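Selected chains from the complex are presented in situ; the others are not included.
Chain naming follows the written order as A, B, C and D, and within any one chain the residues start at number 1.
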Amino acid sequence: RVDVVTLGETMAMLRAPGIGLLRHAASLDVSTGGAETNLAIGLSRLGHRVAWIGRVGADEFGALICRTLAAEGVDCRAVEDPGAPTGLMIKSRRTEAVTRVNYYRRGSAGSRLCPRDVDPDLVTRSRLLYVSGITPALSADAREAVRYAIDVARAAGVPVCLSLNYRAALWGPEAFRAELTELVARADLVFAGEGEARLVVGGDTAEDVGRSLAALGPGQVLVTRGELGAVAVVEGEALVARAYPVRAVDPVGAGDAFAAGYLSGLLDGESVVDCLDRASLAGAFAVTVPGDWEGLPSRADLALLSAEDAVLR
Amino acid sequence: RVDVVTLGETMAMLRAPGIGLLRHAASLDVSTGGAETNLAIGLSRLGHRVAWIGRVGADEFGALICRTLAAEGVDCRAVEDPGAPTGLMIKSRRTEAVTRVNYYRRGSAGSRLCPRDVDPDLVTRSRLLYVSGITPALSADAREAVRYAIDVARAAGVPVCLSLNYRAALWGPEAFRAELTELVARADLVFAGEGEARLVVGGDTAEDVGRSLAALGPGQVLVTRGELGAVAVVEGEALVARAYPVRAVDPVGAGDAFAAGYLSGLLDGESVVDCLDRASLAGAFAVTVPGDWEGLPSRADLALLSAEDAVLR
Amino acid sequence: RVDVVTLGETMAMLRAPGIGLLRHAASLDVSTGGAETNLAIGLSRLGHRVAWIGRVGADEFGALICRTLAAEGVDCRAVEDPGAPTGLMIKSRRTEAVTRVNYYRRGSAGSRLCPRDVDPDLVTRSRLLYVSGITPALSADAREAVRYAIDVARAAGVPVCLSLNYRAALWGPEAFRAELTELVARADLVFAGEGEARLVVGGDTAEDVGRSLAALGPGQVLVTRGELGAVAVVEGEALVARAYPVRAVDPVGAGDAFAAGYLSGLLDGESVVDCLDRASLAGAFAVTVPGDWEGLPSRADLALLSAEDAVLR
Amino acid sequence: RVDVVTLGETMAMLRAPGIGLLRHAASLDVSTGGAETNLAIGLSRLGHRVAWIGRVGADEFGALICRTLAAEGVDCRAVEDPGAPTGLMIKSRRTEAVTRVNYYRRGSAGSRLCPRDVDPDLVTRSRLLYVSGITPALSADAREAVRYAIDVARAAGVPVCLSLNYRAALWGPEAFRAELTELVARADLVFAGEGEARLVVGGDTAEDVGRSLAALGPGQVLVTRGELGAVAVVEGEALVARAYPVRAVDPVGAGDAFAAGYLSGLLDGESVVDCLDRASLAGAFAVTVPGDWEGLPSRADLALLSAEDAVLR
């Protein structure tokens, strides 16, 4: 029995090691990334059992994804699809402050995820289903896979968590709003960056935006704001969480980390305040290290951000 | 006025730095590659003026390709296509003896090459047109572009050079045979690896294969055989060229180098024997260095393979 | 149910990237190594289920070992021992032909393996037990663990495979001979390098040595001889296996790879000739790549050594 | 017809990758640098046509300079001088705040620039001539080359831009003052760091210094002050420009970038205020990336410094 089931696309990640134009990079560092597996790794590191459903190509990048997830203790339910390559992401930092991600995912194995790949028993026997707003944009099949997973979860009384995750490279704001409005309405818990949330609902402040999302249905809405922290709207009540002060070196993956921290608290039966704190800690850890998920904390790590000593011997 | 015009797809090249499974590579070296631009660079280094026609995406890899060609003195007639990304190649060495190349070129900018991209004046005013058997497999538009370029060249009396370059990832042997049979018939000079040539024609020995290709039309046929050297069938006469003995570290690009050396000799008005020698030298240089084109020789370099001193000071 | 159970010490591996004195290396590459897990990874890559029993420290190198084994599909039954650090190996190449390995394993977590760590059910339900002659030299507890595992296996009718693996840094030839003579007598299948075998038994030729070992009890003895190949003495009959011709870049791990190939054949019910061939193939793959286990072949890879094409696209 | 012609010495650049004493660096990164080509690249990236006149040795570093300039779209009018090597710069960061540059340029090919190398037609047909105060210090020939270029420009009514660029390794403050006083008097537009300007003229504030320089002749004077911004004195009127707040990782090249931005605005017919803004943007881009010119912005990049999103997908 797993705690959380998630599904989506994970890609190989190629990352320029320094700051500057990618064209000047003599080499690219190799890793992997994907919103749902970032979350899965985050939960696994915090001690929860997580299964990921997805497709990879019959190639070395597919093998890399599977071995990375196995290494991180995630139950990898990857279908090896010989008909398409594993998707790729290229990440570079144009300046200290601007990170750019380019994708090679059109027609990728990961985008061919379909309802058949989703094991309904796995979903039914889990404690949470986690989906992101990226998957419906990958292909008609992928959209069906998400919907099917949500149907199965709801039928079994398994709470549905949704992360908006707008990707401009995949679809426009209108298509996004249409699809996500529907999905939010069927979710129990929603994570959203403030900016992308405004593509779906209105609202002056982050709290307003959170309330507007909550009005669509979900009992818990988390609106994240980068180094400005986050706002939670839980059963009608709003709470503010401050970000931990750290020097950020890679902003990508903060939202996934935040979600992992929050859900970890939920699974442990913590209060909303404590869930938010664990979420903020996880988000802070994510940005302090290059890589989308490499910096995610274990339980023991959580105490480190407030460690007194700069050197542990 | 340029000496040679060529067209096709060039991609960013990501290369595992050591020997072994790609999944264990911590980083990939960045370069570029493409049969036609490998040839173009080879000719440019030998002092000829070459123009390349192709498409790149509006991204950093596209910029990398354009700046690399400019750096090598190739007249880069690249159309920047905002609608598709620059294609990618991933190269790794599973063992010392086996190199693997994976592609991300489906739907790439380069595969969207079309007749409109081909400047007929440029072709008409050149001394040679060079095309490869890869381009017709990229897309219907790309196939048309090749045919159009050949039409223009033939109409203007510009000799057509063709390299077979079978790519199993793009099409099957039947489709290849059908298309290439037609193209060979319209070419004046054909370069073919022995293996790929056998996909088009029969023949017991490499010479037989060369004669069979020549029987389809071209006055000059060059059949290459890696470290075994090459066979030329020129106006019905067969010549054998031995490979130079070198320690090969990257077999990719040898054929393009060989073609560059041969055409360089032709442009200089050398005898077939001398053309073959320059071709074999260039092929040997190509394999002695990692990278598809980085090892290509300048005129001054050509003498180095038989240098007496191991150390030049 | 697993196919093979093994136990022993696995360490972090730090490897000088080039040839020369370690003191001149500006950095060391990080990996892991251990005779038994090299074998386990070899079997897992060939499709078998393998469990490894061992101890690691509560440190990052311990985490690295566990995540590597999980990544390779090995069922990692590691006890995390907070009382001792994970062992270390330092590997360097003084010249092209001489590799040196230094150890930091005195008092390591791995050397504290004890009978309590061995799950008898796991052994009983497996098809083979694999132990090496390294473990008894690590500590009295570790020696007991090996003996206990053998007892359990023999009681359950599970065949016992033993690899001699003499380590001069751990004990002298006499202690080795005394202990291994006993262990060989209780094993069903023995792997031995020709040199280390001569520390235990006499014999003019490799075959003689094999027969002497077989005389101690085991029905199958495999004597390996590096690039000279191997000799098998199986139920009294001797067979010779030639090594595949490859360019070796790292000799370490060849014996483990050979054993993995051989046992894979056995588990598949192959003939001794075919087992030997798979063993030789695996041994050849191991040496063609830096790293003790990174070059180990999957089933699909096995065909690559005799691939005709130097470039697979 | 080019927009800007410039001339001077460009060298290979070897750069310690980290912070600390150069003696501890295991390797040095390779690039190129030179005040005038930094400017040329900056202008080229902003869409202008620029030609550079200079000398390089008949060596690999000379080839590197030529291919870099070609890659950046600069019309490289390099004379290959077989009689002297290409000059070298060694750059390292002793601490986060102190960068040191050492030179190997005594007797270099670049220092042998002479009036004969300057194509008067090229200058006459351009819209601006750009020279720096480095070149007159390289050799008597080089000084003559600068003077000749200025003569030609002035005769043709082409405005002359001058950057002071004091280099203590080449000459003392007195020689500098003598030469530069003369050159400033013959320039239409002058760029000067506040410190080096004070070697030529007096003045309490940066504005005073600018006015003193303007008093020598030039209609436009730009005094730059690093992260404190810049002051312009244009036709008697003073304007202040603030620096953009960025985290600087390499201060070298800021002045060249600033000049490129300013001249780009001029060539586009922008107002002084807009020229200054483009200059400040370009200066900020230059310092945010290691390398003297690698961080220079394209037109599209200019908007990035004020981008709202930290991640562009």
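As a working rule, a residue touches a chain if its C-beta (ideal position, glycine included) is under 8 Å from a C-beta of that chain, and two chains touch if they have at least 3 such contacts.
Quantities reported herein were computed from a predicted structural model and do not represent experimental measurements.
K.L.:
For a quick check: 4 copies are placed, so what copy number does the complete complex reach in this file?
P.N.:
Of the complex's copies, 4 are shown; altogether there are 6.
Simple rule for what comes next: only the chains that are shown with their structure count from here on.
K.L.:
Based on mean C-alpha positions, I'd like to know which chain lies farthest from chain D.
P.N.:
With centres defined by C-alpha atoms, farthest from chain D sits C.
K.L.:
Quick check for you: after a Cα superposition of chain B on chain C, what is the rotation angle, between 0 and 180°, in steps of 5?
P.N.:
So the angle, rounded to a multiple of 5, is 120 degrees.
K.L.:
Round to the nearest whole Å and give the separation of the Cα centres of chain C and chain D.
P.N.:
Computed value for the inter-centroid distance: 62 Å.
K.L.:
Any idea how many Å lie between the Cα centroids of chain A and chain C?
P.N.:
The computed centroid separation for chain A versus chain C comes out at 40 Å.
K.L.:
Approximately how many whole Å separate the CA-defined centres of chain A and chain D?
P.N.:
46
K.L.:
Would you give the residues of chain A that are in contact with at least 2 other chains, written as numbers and ranges?
P.N.:
Chain A, residues with two or more chain partners: 21, 67, 103.
K.L.:
For the complex, which residues does chain D have touching chain A?
P.N.:
The contact residues of chain D facing chain A are 246-247, 249, 285, 288-291, 294-295, 301, 304-305, 307, 309-313.
K.L.:
So in the complex, the part of chain A that touches chain D is made up of which residues?
P.N.:
18-21, 24, 94-101, 103, 167-169, 195, 226, 251-252
K.L.:
Which positions of chain B touch chain A when the two form their complex?
P.N.:
Going through chain B, the ones touching chain A are 14, 17, 21-23, 25-30, 59-61, 63-64, 67, 85, 88, 90, 92, 102-104, 106-107.
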